[in-house]
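After this line comes chain A, so read on.
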Amino acid sequence: MRHWNIKTITRASCLAASLAIGAAVPVYAEKVMNVIPHADLKNLDPIWTTAYISRNHGYMIYDTLFAMDDSFSPQPQMVDTWSTSEDGLTWTFVLRDGLKFHDGASVTGEDVVASLQRWGKRDGMGQQLFKVITSLEASSANTVTMKLSQPYGLVLESIGKISSNVPFIMPKRVAETDAFEQITDYTGSGPFKFESDQWVPGSKVVYTKFDGYVPRSEPASAASGGKKALVDKIVWQYFPDNTTAMNALMAGEIDYFESPAPDLAPLLAADPNITVEVNDPLGNIGFARFNHLLPPFDDVEVRRAAMMAMKQEDYLAAAIGDPQFWKTCYSVFPCGTPLANDVGSDIMATGSIDAAKAALAKTDYDGTPVLIMQPTDVPVLSAFSLVTAEKLRNAGFEVNVEAMDWSTLTSRRALRDPVGEGGWNMFHTWWIGADVIDPMAIAFSGDPDAGWFGWPTDAELEEARGQFSKATSLEEKQEIGRKVQERLWAIGASGELGQFFTPVAYRNNVKGLIKSPVQFFWNMSVE
Partner candidate 1 sequence: MENHVESSAFDIAWKNRNVSIGLSVLLIIIVLALIGPIFTKDPFSLSPMSRLKPPGDFGLFGTDQLGRDVFSRVVNGGRISLTVGLSVAVFAILVGTILGLIAGYVRALDSIIMRVMDGLMAIPAILLAIAMISLSGASLATVIAAIVIPEVPRVVRLVRSVVLTVREEPYVEAAISVGTPVHLIMHRHILPNTIAALIVQATYICGSAMLTEAILGFLGAGIPPEIPSWGNIMSEGRTFFQLTPWIIFFPGIALAVTVLSVNIVGDGLRDTLDPRIARSLK
Partner candidate 2 sequence: MNKLLEIKGLTVTLPSKSDRKYAISDVSISVEKNEILCVVGESGSGKSVTAFTVMGIHDKRALTISKGEILFDGYDLTKIGEDQFRKFRGKKMAMIFQEPMTALNPVMKVGEQITEILEIHTDLGPSKRKSKAIEAMENVKLPDPEKIFHSYPHELSGGQRQRIMIAMALVLEPDLLIADEPTTALDVTTQATILELIKEIQVRRGMGVLFITHDFGVVADIADRVVVMQHGIVVEQDRVNQILAHPQHEYTKMLIGSVPSMVPPQKKSIDVQAVLELTEINKSFGKSSLFRKDRIVNAANKVSLKVAPGETLGIVGESGSGKSTVARCAIRLIEPDSGSILVKDIDIAKLRESGLRYLRREIQIVFQDPYRSLNPRRTVGQSIVEGPMNFGQTEEAAVRKAKELMEIVGLKPDTFNRFPHQFSGGQRQRICIARALAMEPSILIADEAVSALDVSVQAQVLELLENIKKQFSLAVLFITHDLRVAAQICDNIVVMKKGAVVEFGSTHEIYTQPKHTYTQALLQSAPGQKYF
């Protein structure tokens, strides 16, 4: 620890005095961007966790083989050229020249293989992909060869995945860490370096520009294209309090505020020095999840009756507020994305208590109370829960709302036990649009064993989802998308609560923001 003696203090105060007077002007002004991220970076291993903040951290310091552009098609990033064999079973990727890790070592095929393998153990899409991979090896220093057992339509979509878990490329020594243990070496090859000794968990993360990074020549487009570090240092400062965060931005103590509460937007927008805008074109999709295993929601008609009561406008107005930040969307795929459609969406678009009441009356619902888990530390979900509670009550359900924090909810939602023994009937969440862009999303699973909490069972749905990975053309994919959506609505898998957008706010001296569902910090500058 530091020695706090008189000398240090005196020296510090002298320095302070001189700084305060402004006598000591640094010769070179370091360009620093102060950012309030949307969450606290608790965890530095983006493969180990799916937390969005860890994913964003990953994009700071790592690079990917492929990356999504703003039309959501994968573009080469670390890969220079790649080829597919005639039968579609052998894929060869050649890495770009000049790829370097932060420690100076070159990126090799070995690193890529190890990184993909670790990712394949944790990520859902990765697991699917590795089911068909027979071999994955570095055929030369900069070439990776992948052999498949059958043709697979989502190879590039998988390894170019934009959101969690993103297959970031780490050095081999790091990627060899057990997939269920966290890495402790944070060497990447991305445009920024993580400053380990300046990290204060829960408060501050510091990144500095990596001078050895060679950006691609293409212009930046979402996650793809040239990643240029235009500032010397990026400091993430986590603010637990939204009001304080807003004040700090308005006072100029902060440059960029990633996710202000939408309700604060008018206050921020009123400040001429601040820009408020929506950065994520897909936004987030509200999700009301039923537990298909327990009564009353083990009955499809009861689920569908409940869905009829859900009026998206009410949810969005209550949770988000300002209509410029939300819109209704009755497709399971985010409206505005290629697979969005309106098959079977009447049920969700009903939004009528009376209709719900009538539908419920036709079922065998016996007054079994519905237990809704309300995560009180997440305002949007808390509001969703309350709106659902009121809607269901009005529709004739018995409802119990149980307040808890999000972390309790995440552990409890995994329980398949009856309500009395820790189980549950409903909870709310949201997916970022990019996570539910196609039928492969785990949110749409119909397999109770491998599927997501809530455990819907529908073989037809699974069959349809299975087809998707083999589909190659957009038309085919759209067709499968419609089929999947039809099944999802038919079995009342979950309530879709509409699409909402969280704005970002930043001081006008910040330039170069990239439109994307994921927050990137390259190409951004502070003037």
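Operating definition for what follows: a contact is a pair of C-beta atoms (placed from the backbone, for glycine too) under 8 Å apart; a residue touches a chain by one contact, two chains touch by 3 or more; residues count from 1.
Per the selection procedure, all candidates are chains of the complex that A comes from, given by their letters.
Please read all numbers here as calculations on a predicted model, not as lab measurements.
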Quiz prompt | Candidate from this complex that touches chain A, chosen among 1 or 2 | solution = 1
Quiz item: Which of the residues in chain A come into contact with candidate 1 in the complex?
Solution: 241-243, 246-247, 261, 263-264, 266-267, 313-318, 321, 374, 376-377, 379, 382-383, 386-387, 389-390, 401-405, 408
